[in-house]
Every structure is written in C-alpha cells, then in structure tokens.
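Dropping the structure in here first, questions after.
With one protein chain withheld, the remaining protein chains of the complex are depicted in position.
Here is subunit A:
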Amino acid sequence: MIKFLILILGIVFAGTPYNQKKVLVLSDNPAVYVSHSQFFNLLSKTYRVDYKNIQSNTFNLQLFGEWQYDHLVLFSTTNDLKVSIQELLDFYDSGRNILLLGSTDQSKYFRKFLNSFGLDMHEYGSSVIDYFNNIKGNHNIVTTTNVNILKVDKPVAHQGAGLAMTPYETFQVYGLVRGSETAFSGSNLSHNIIYVGATQGRNNARFVSTGSWEILSDEYLNNSNLGNFELTQEIIRWGFGQSKILKAENLIHRRLDSDDIKPYNYRLREDCYFSIDIFEWDYQKDQWIPYVSTENDVILEFVMLDPYYRVPLKKGQGAKYELSFKIPDVYGVFQFKINYLKPGYTFLKIAEKITVRPFRHDEYGRYLVQAYPYYFSSFGTMAGFVVFLIAFLLNK
C-alpha cells in the first residue's frame, strides 16, 4: 500500500517537474511584498516560493553541499548580508538563475555583484530622465518600446536608475529593455541606457537585473496601457529558464551515398551529409517542439585548426537542420562544429570529431590519359629488350 502511494506520488511529481522548482526571495524590506504583490503572485503560480529576510540567519542557500533552491530573487539595497558575493556567484555558476532588482540607492555590495555579470549601475541616486517618452509629463517615469528578446507589445514604464554594460559587449551580456533614444541619466548621456539587463553564462544560467524595483511593481503591472505585466511574465519565464531553451540531439553524419551512420573515417574529397535536430522548449504545451530559426543562422563549421567550411545549415523536415558537402582535399582530424550563440537562447556548442584519411594505395585513378606516355615507354622498353635479346642471340 505504501509502495503504491509512493509510486503514485512519484508519478505525480515526475509529471510536473517545473512546478517543483524552488525559488528563494531574499529581501530586507517587507514593503516589497505589498508593492510587488502581482509579481509574487505570478512567481508563486509556477514555483514554490520561500520568502526570507536577507539579513537574517533563517535561510541556507547550500546545505551539506546541496543547493537548496533553483532560482533566486534579490530585493535588497543593503550592504549587511549574511551571504557572500562568492556564494551567490557559486550559486549562479552551478547553473541556477538569479533575478536582481536594482535601485538608485543600490549598495556597493550589489554593485560589485552586478559587475560580476558585466553590468553596471549608474551613479548613486541618479535616475533616468526622458523628456519625450514619459507618462503624464512626469519625466522621471519614462517609457520605452525598445524591448529585445522578450515578447512585449506595449510600451514599458520605468522609474529609477539605469544600467550600463561592460566596456566591451559580449554575446553573453545584453539589454532586455533599453531606454529610448531620448533617455539620459545624470552625467550619463549615452543612448545605451538599459532598464533591464541580462547575462547568460556559458553554462546557460541566466541572470536578470532591473535598474529599479518599480518596473515590476503593482502600480505599473495593473496599468493595462503598459506592457509591464507582460514584461514581468516574460522576465520570469526567460530568467528562470522556461522560454528560449534549446537542445540539439540526433547528430548524424554519413557518406552521402551510404546509410552507415558515423563511419570510422572519411576519405578526402568524399561527399558527406550532416544533420542535427534542434528543439525548443514550449512552456505552454510542456514539450519540446522543433526550433525554427528565421534568420538562417545555424552555421556549421568544418574545422581542422581553421574552418574549411562555414556554411548555414538548411532547415529540413521537423527539427532537422542538414547539409551535404564535399570533404576538402586535406587530411587530418576534422570537427563538425556548431557554435550557436544567439543572444537570449541557450548556447549550443557542438563538436563532433572525425578523421579524414588520404587515399589508400589502391584508390588512385588508373590508366589516366596523362599516363599513356609512361605506359608506352615502359612497355616499349620491354618489347625492345626482347627484340634486342633475340637479335643478340641469333647473331651469335
């Protein structure tokens, strides 16, 4: 009976893996539970949420070497924390996600923390000002439609500090919500003001930081003219690894005219066929669906020290991306490489090693036209030798 119950429980829990993910909300200010009730509602719809005071000893990120939570939400401006920056970074580097809500009076602790993700807060106390895109003429409440990666149709309102990026933009760091052209902040007059920034680690862990708490507050979420509600949904989905998750599987390479998958080696100048299935996670249907890239940007490299081919794969049936090509006239250990580093998506790094061998001794062409003089001369010499021998012997 107990076994049966455990089995049932097991089935129930196994069937809903995403519902079981645990989120820890750390805050030093109880007021956020009032001001951001909508956000927390959205969060608790899909996750089991623990609310803890960041300054207390009541929580453990890690217990006996096991991480206790899958995702982390940080609402804090304090310097006085019970967790070290390194512990938070370790949490992230282990493949878990973090959402950090910034503030104009953000502490040095969190500024340092933000720097670890290639993002930077504007000066203490500064806030973004926009004289053209704002709500009701209040230039401190700015709006923008410049939303990347996330799907938000309406303008997004923002109030408070802005973020800046690293001096060198990488494929890992990007602005999810950027300020409009006319926005500026304090002494920072660049157009590159970010309201919501994101970093994706090489292990595909995601980090989202907003410039201010207010962008996710009930005030804007309740306003149906603004896109902040959708934005919040999208941030939770993207930031906690539900949307834009890719996986690649079923890598196949073979000779074009053979069904022998993944042969031991190829000969140079053979025709080769390569295909791979790429799926995207559909959080609505809870299943993997074929990933369709609209930009023809899934690129296959055929590399030995340097790429010999760098060609976009063609979209085939279903999730299949495929290409057939002629192996170059060079032997060596080659690799099929796909480095799909599209911002916002899971990074796909695929490398498959194959050996390209030279011709075998009996694979070269024979009786070539160019070789006829040689055949003629060698057979001629043999014939001449026989004739000479006969003449020599008869003369004696």
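Keep this in mind: a residue touches a chain if its C-beta (ideal position, glycine included) is under 8 Å from a C-beta of that chain, and two chains touch if they have at least 3 such contacts; residues count from 1.
In the analysis below, contacts and distances are computed from a predicted model.
**Q** Looking at UniProt, which of "Phospholipid/glycerol acyltransferase domain-containing protein", "BOS complex subunit TMEM147", "Gamma-secretase subunit APH-1" or "dolichyl-diphosphooligosaccharide--protein glycotransferase" names the chain we cannot see?
**A** Listed in its UniProt record, the absent chain's protein name reads "dolichyl-diphosphooligosaccharide--protein glycotransferase".
**Q** From the list A:D50, A:D93 or A:E301, pick the residue that touches the absent chain.
**A** Of the candidates A:D50, A:D93 or A:E301, A:D93 is in touch with the missing chain.
**Q** Which of these touches the unseen chain: A:G201, A:P263, A:P290 or A:G344?
**A** Of these options, the touching residue for the absent chain is A:G201.
**Q** Among A:E123, A:E249 or A:D329, which residue is in touch with the absent chain?
**A** From the options A:E123, A:E249 or A:D329, the contact with the absent chain belongs to A:E123.
**Q** Write down which of A:D105, A:E181 or A:D271 is the residue touching the left-out chain.
**A** Touching the chain that is not displayed is residue A:D105.
**Q** For the chain that got dropped from the picture, name the residues of subunit A it touches.
**A** That gives, for subunit A, the contact residues 29, 31, 35, 77-78, 89, 92-93, 103, 105, 108, 111-112, 114-118, 120-125, 136, 138, 159, 164, 166-167, 170, 172-173, 199, 201-203, 205, 213-214, 217, 219, 265, 304-305, 331-335, 353, 355, 357-358, 360-361.
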